[in-house]
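Report on one structure; see the data block that follows.
A single protein chain has been omitted; all remaining protein chains appear in their positions.
Let's turn to subunit A:
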Amino acid sequence: MAFLSLEGLSKHFGTHVAVDGLTLAVEKGEFVSLLGPSGCGKTTTLQMIAGFVEPSGGAIRLEGRDLLAVKPAKRGLGIVFQSYALFPHMTVAENVAFGLEMQGVAAAERTRRVGETLELVGLGTFAGRYPRQMSGGQQQRVALARALVIRPQILLLDEPLSNLDAKLREEMQIELRQIQRTVGTTTILVTHDQAEAMALSDRLVVMNHGRAEQIGPPHEAYERPATPFVASFLGRTNLVNGTTVRPEKIWFATSGLAGKVRTRIFQGNHWLYQIETADGLVTVIRQNTGEAMPGEGEAVHLAWAAT
């Protein structure tokens, strides 16, 4: 039996269908991402698990128990919000201690666990600060510590990294993954960032128009997309000769599809090409190995492995 299961979960707002019969089984300790463009229903799904939005139909079960019958305050879930939602009038330690206080944990035990959790997220020396005195990345960690300290059955992450700059986001992805591995909490991440979802998750749920288009491990979804939507959402694709080919799987050859280099962009570790062919514009990504590459205006031939 799955740890958390969504069974035909739906949400209608008037005539608008936000979530349309979503079924998903999450195993204990698994890291699952709900991935999709804005308006695909991923956040609504998260809010229904959290209890802030009431489903129009379907069921949510946690270890077989009906979660919908449990009040949001009693569900014991840890949530990290996009805006972090820290309590601005409380110090970092008070923020993190809040959940323990609500559970009636004794003061000494509380202090110990708050200290422990702040260590875990690398903020051991920040206990006395206020959120406004911290950077976005640090606030994000406080939010994570506050959610983890109550030892939640499930950790829900709502676009937790989207307010950080690109470099910090990458660092936090690695750290988040490590922390999740350490504590082993079942985690559901909502994101529109396919790179983030692929980097972090055991499995992806690629959503569109309230439905799951594909559920599976990131590598599988990328290599064998179930629908054209999944293919285009998980990275770039080319449609040549009626088949979809990833740009990094096309190489320059002596024969094959003839074309002319329209633009060539250097991106450090790789080159990004736009090739004009009889089949239309084809995107090609080649590793930068230090060798000379075809320049703009040059005639080239493209080849790729048959799938």
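Keep this in mind: a contact is a pair of C-beta atoms (placed from the backbone, for glycine too) under 8 Å apart; a residue touches a chain by one contact, two chains touch by 3 or more; residues count from 1.
Throughout what follows, contacts and distances are computed from a predicted model.
Here one chain is missing from view; checked against "glutamate synthase (NADPH)", "ABC transporter permease", "1,4-dihydroxy-2-naphthoate octaprenyltransferase" or "ATPase component ABC-type (Unclassified) transport system", UniProt names that protein "ABC transporter permease".
Here one chain is not drawn; of A:G41, A:P55 or A:G78, the residue touching it is A:G78. Within the full complex, the residue among A:A50, A:V92 or A:L302 touching the omitted chain is A:A50. Panel shows subunit A; residues 50-52, 72-79, 81-83, 85-89, 98-99, 102-103, 130-132, 143, 146-147, 150 of it touch the chain omitted from the view.
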